[in-house]
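In this view, the complex is presented without one of its protein chains, the others remaining in place.
The first chain written gets the first letter, and so on, giving A, B and C; residue counts start at 1 in each chain.
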């Protein structure tokens, strides 16, 4: 049994994490820390926790939290995490950062996309990218895990086998992504009001969304099998959909000459048929966010448009679970040798 | 460990039940039976179950199911259950009927509200009304449990202490109820189409809703403490709200002369302060369906309008869980001596 | 042709008003004034107006606006209007206030419910309550019109005939009201975020909502036929429903002895059968917000519960139209002798 702390526990992802950790069979104590709600009862902020987790939120004091925790989860705005973590922290605890600060290996790329300084660039090299299915071995022995973004988890899982098995051209790769509103966080912005979001769909962050370099970094690795990791550029276009949860990525790639449908199918099977949290759908079935909402699953399938030589591959996941808190718990399970699905076996309620 | 069967497993309530039972620590086998989808894989009908419950739906053959089950749950349209259950079935299994057939003690009342015949009126007397918090002792030794309706569970839990402690007049009692759409079931009706329900609220079944006599039967018992059980009539008005899940009941009663706020508060504490699944909110907090959705909780609170001498009491629950499948599992737990919260400890995901 | 100004034009009600006025056949010029968005193009704030009303928002300077306008509409937070209007303004323009400042005849009642001072109590006596159907004659010659609240318009229209014709007891009168989210305005509050409102229903402002004294003032007048106007107290309970627009009021009253269904029906016919914007539904039909959304209609019908002697009367309207901007235009039409439906004949789009 371990003790865990969540810093930044009162956003949507933090709250989803506190919920999962409270139900986790190998966790005996959860500390919820929050800058905004320090010393208020957690169930006052999220009344779904009434009678179940009524403890007060602790101050954000990472040194103090390392004394009593085995793992620290960080759910903070970008750049802030990079000033919280240091060697002293990492000596005492495993750190799983749900933010962006340790995802990009090149700190200049980070600075240019995030328009921020980075407080601990020296830690980046030893941090591990926490996409559980692709980096399981490295995660097992990691001290600092950079949990992937929501869009990126979905986009990478969908595109990785196609590039890794050399089935599509390196360009163009179009990732048309759709997300529920919780991905934008719990902040009091005009654009997030019910009446502004409801009954409308819109693109946003076109060509500028910060998940782009993360997707490119990983897909470049997929494409080059670990050697030289540049080369892949993607056109990534997110859209906001009037629903609470869920991400759907529609990925378009041009098939290389002679590639068969069977080869595409086998590429997915090779990578994912033994993965508990990836479900490859039967031919003709397509991912829908409702079947993965509130679960840690990512549903994947593809269709080939032979008329245009495009493979159209789809992935669906819950942005707050497999795209954030669920994958963070999955990584914790890997580090501590718990069963990988431990605490994550909830099925999607339906209708949700 | 027990084995269970769900007959009528492919409606929304049945499906919520199959989900709970699959995660129940004391259940080792679930049989899903369905008239409409017999021999089709359960996860084809509800793809949230993919890789987790892919078994074929069985025919509706209650005699066959009694051979391998310890409990049989019935999720059938009204009147059909009453032709399925008989003494032979009850000798072999506990039956928990999520439908209406055994809820009303007076079969003539049943026939008049449901416009149907009843196939086993002789079984009504020994059946137990499965409102877990009020009939725990009887449920523990019951063979046939009539699981309450969704509106009725909420309305009765809210109004019971007020009547039982003699705090409000017997008339008028107004129950203005609001329900999400899943309460109407998974049937292909024009009125249930997305575009017909979305962005609108409407009353329906005004003065004719079949949950009315069930509420009246129980509140009459509350009022008379088990002696003569008539007397209470309620004005029950359901409304359809554009959301998937949840019921909110707003109950209006006229305070008897001299009743104090403290007496009202104590009435709720007396009945519910030790109940795990009922959460009495702090003064000033009001129930909202989002904090109970997908959980087995019923949140309750009240406000007194001293200007008009009305107590306005509110209850919120999930129509498919505490209003149907969750309470059915709670009743199963009581019968078999499992911990009452076993398999039911899921917190509401938020945002859901 | 007249010129009009809207002060506070960038909230939801203000914007609905600007839209109606731009399409009004008797209006040749609309001035949009806004404190928050002064000098920004109106269509930048509300892009639905692109190419149609791109003018810059003017400062809030009522004296300046009186020079060029025949009517000034005020869409301001409560108490602010009362400091804007004075005799000089009223000499030059008709003022239609969509806020609360001139609705309550008793300034002490105003201060006690609104916790605010009032800047021009001397103007209250000559102001006219702008519920068009009930005060048409007074409105015709008014200089200062207090446009009713959204809930109040609906509640009063539903209950007025019953009290005016002496068909129900004076107590208890229960008004259980449900509103879409736009009624809460366009402000950046946590409770109005999409993820906080979506998929949930909640009561709010129970026993304290400020529309209560307004409803009571008017229903007291209904009840006493203009003589002594106190006596009616109502239990008014608003609920927030996950939809953009629409109000549904469910009004419960106890029938006086001997009252027949025909008498109830005739009371509605007497008051409303010649009203263009009130539609009395056929027996068995019940109001739904979808059929009135984005129109100036109020749909009304009732059911009698003979078992409990309650009349349950329902009204549905669009909170931003008949509950605010549409009724304001209707009042303008009355004042200027335009056809009452002028500029207001839009039917609800469906599905909306």
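Here is the rule we use: a contact is a pair of C-beta atoms (placed from the backbone, for glycine too) under 8 Å apart; a residue touches a chain by one contact, two chains touch by 3 or more.
Here the structure is a predicted model, which is why all the values come from computation and not from measurement.
Within the entire complex, contacts from the absent chain reach the displayed chains A, B, C. Listed here are the subunit C residues that touch the chain not shown: 12, 15-16, 19, 22-23, 46-52, 181-182, 199, 244-245, 276, 279, 281, 285, 288, 290-292, 294-295, 297, 299, 345-352.
Of the residues in subunit B, those that touch the hidden partner chain are 12, 181-182, 186, 188-190, 192-199, 242-244.
Touching the omitted chain from subunit A are residues 171-172, 174, 176, 178, 180, 195-196, 198-204, 206-207, 233-235, 237, 239, 241-246, 248, 250, 252, 254, 286-290, 293, 303-305, 307-310, 312, 314, 351-352.
Here is the rule we go by: only the chains that are shown with their structure count from here on.
Put simply, the C-alpha centre of subunit A and that of subunit C have 47 angstrom between them.
The centroid of the Cα atoms in subunit A and the matching centroid in subunit B are 37 Å apart.
Contacts with at least two other chains are made by residues 12, 181-182, 199, 244 of subunit A.
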